[in-house]
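Certain chains of the assembly are absent from this excerpt, and the rest are unmoved.
Chain IDs A and B follow the sequence of writing; residue 1 opens each chain.
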Amino acid sequence: MSNPAPSLGTGVIPPLVTPCGPDGRVDRDGLAAVVERVIGGGVHGLFVLGTTGEGPALSMEQKKSVVTTATEAAAGRLPVLVGVTDASFDGVRELSIHAAEAGAAATVLAPPPYSPTAGPELIHYLDAVADASPLPVFLYDIPSRTGAVPPEAVRHAMTLDRFVGFKDSSGRMVTLHEVIRERDANRPGFKVLVGPEELLGEAVLFGADGGVAGGANLFPALFVALYEAAAAGDLAGVRRLHGVVMEISATLYRVGQHGSSFIKSVKGALAELGVCGGGLAMPYEGFKPEDRPKVRKLLERAQTAVDASLGAVAS
Amino acid sequence: MSNPAPSLGTGVIPPLVTPCGPDGRVDRDGLAAVVERVIGGGVHGLFVLGTTGEGPALSMEQKKSVVTTATEAAAGRLPVLVGVTDASFDGVRELSIHAAEAGAAATVLAPPPYSPTAGPELIHYLDAVADASPLPVFLYDIPSRTGAVPPEAVRHAMTLDRFVGFKDSSGRMVTLHEVIRERDANRPGFKVLVGPEELLGEAVLFGADGGVAGGANLFPALFVALYEAAAAGDLAGVRRLHGVVMEISATLYRVGQHGSSFIKSVKGALAELGVCGGGLAMPYEGFKPEDRPKVRKLLERAQTAVDASLGAVAS
């Protein structure tokens, strides 16, 4: 269990799920419980309202409630990052200001959904965000959800003081290596975070600063141990822990199907653990009752594997 | 000039641009001027907050202002349709209720941006929209901006009373023909509208009920004449007017580049005509001063061609 004075954009920063009640309201107690769970596991930061947090699917009021709840629950123990991606620039600005006032440390921004932005248009947009943002910003590439961030836009972000890092959820490791190379040459200190948890080990081994592992909602200590092994160059440790991550990825996350599969599994497992409810915001929905035994069984298996791997680390 | 008692989802329904001031606020006078312009040209309905109206790029407050302004300006002369596509279901509901209260006739809804929805997920979503919507809904397919609407989702919408039509901006005429065939077999009265103005003529000739032609912001009478020729089976008229549409498409709409090209041209041309300002909402921006002479010249050429073609119709 680590996290003494973690620095912004370093280590394991779980994209927190957003528990919601049956009426669709944010379950503030549930969210606080998730915060405690991951801090207890030693994570280095919190990321709310990301893709795993169903951020874009929430209303502005729900979003603000999530930010307030998470920053209060974190209580300064570690930096809170806030996903502000929005089709509307006013929405980006409004939530960024709220995040600053609530004491968040930074925002995370992907290109605007719905409006395709080729290179020059995206650069114009990033300039405007840099001018308007009261907080440091991480640029976010998640081409499965919004337009892709082309290399020239990442390079441009590195020239803007307000942009302090890049979160790559494209799954393309070649791109990540290119960004790390540019960072080392032109802007040391610019943070590079990897999205898919299956790539956390290698990304950190090769110079990334950390990762936004969705599975850390469930097994925070596993991902912290993986990150620390990678940061320490402990190859045997990385391999062993990465193996557990892959096992979970190939089993527990596959109960559902389609676009909602991953979020559904993480929330469904948290529900089995009694941490929070398993419902999802529209357009998705949580598991049906008949799927729950399968989730429970795969969760137990995953927990056993995680415990074994962490016991091995500890000993 | 037509539009006596147009029925919902029939004829030319321009996707109105949203004029904004330099401060980003909706220019209500400008929008009212656009409304008068298109009603003067004989259109059969108004569609606000679509893609051309930069709907998803506006804040909820701006969106409501647009709806209020347009319904007031329309003053019951023709039906107003409101684009309610939103990554957040609460956003869809909130704007739908506002639209109903303001006196709009229907809403228009694409799959939620950001959250990919495979068939079963989209059908679950459409059911929820049908339950929550106070107004009739048109399903909207615009795969360049959100996930595509698969055939089974269109078929499902036809089984829901709350869904009264389909707007196809995919540009794939084979799909449009398939939907028309299903409509004729299973739900006569379900309206089929085509997006790209370059396809208005043939779509109506083959059974579509009308179109959402962005160019009708500029040249409403041209598109009304084209629609009426097609609805009347006047092939010679359709060909002549379609030729003018293609000419404008290949010249005036190509001054800009990238994703914003079309909206930029329409707004830039309206600005040259003194109807409203030419600025665009983030992430886009209007033409630079040095591009304006080119816009003016192509606009004049287009106007000449339109006048000639309408003169021919009239005579």
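Everything that follows uses one rule, which is that contacts are C-beta pairs under 8 Å (C-beta built on N, C-alpha and C of every residue); 3 or more make two chains touch, one makes a residue touch a chain.
Since this is a predicted model, take the numbers as computed values, not measurements.
> Of the identical chains, 2 are shown. What's the total across the complete complex as given in this file?
4
Basically, only the chains that are shown with their structure count from here on.
> Which of the residues in chain B end up touching chain A in this complex?
It comes out as residues 24, 51, 54, 56-62, 85, 87-91, 94, 111-118, 120-122, 124-125, 128, 144-146, 257-260, 281-285.
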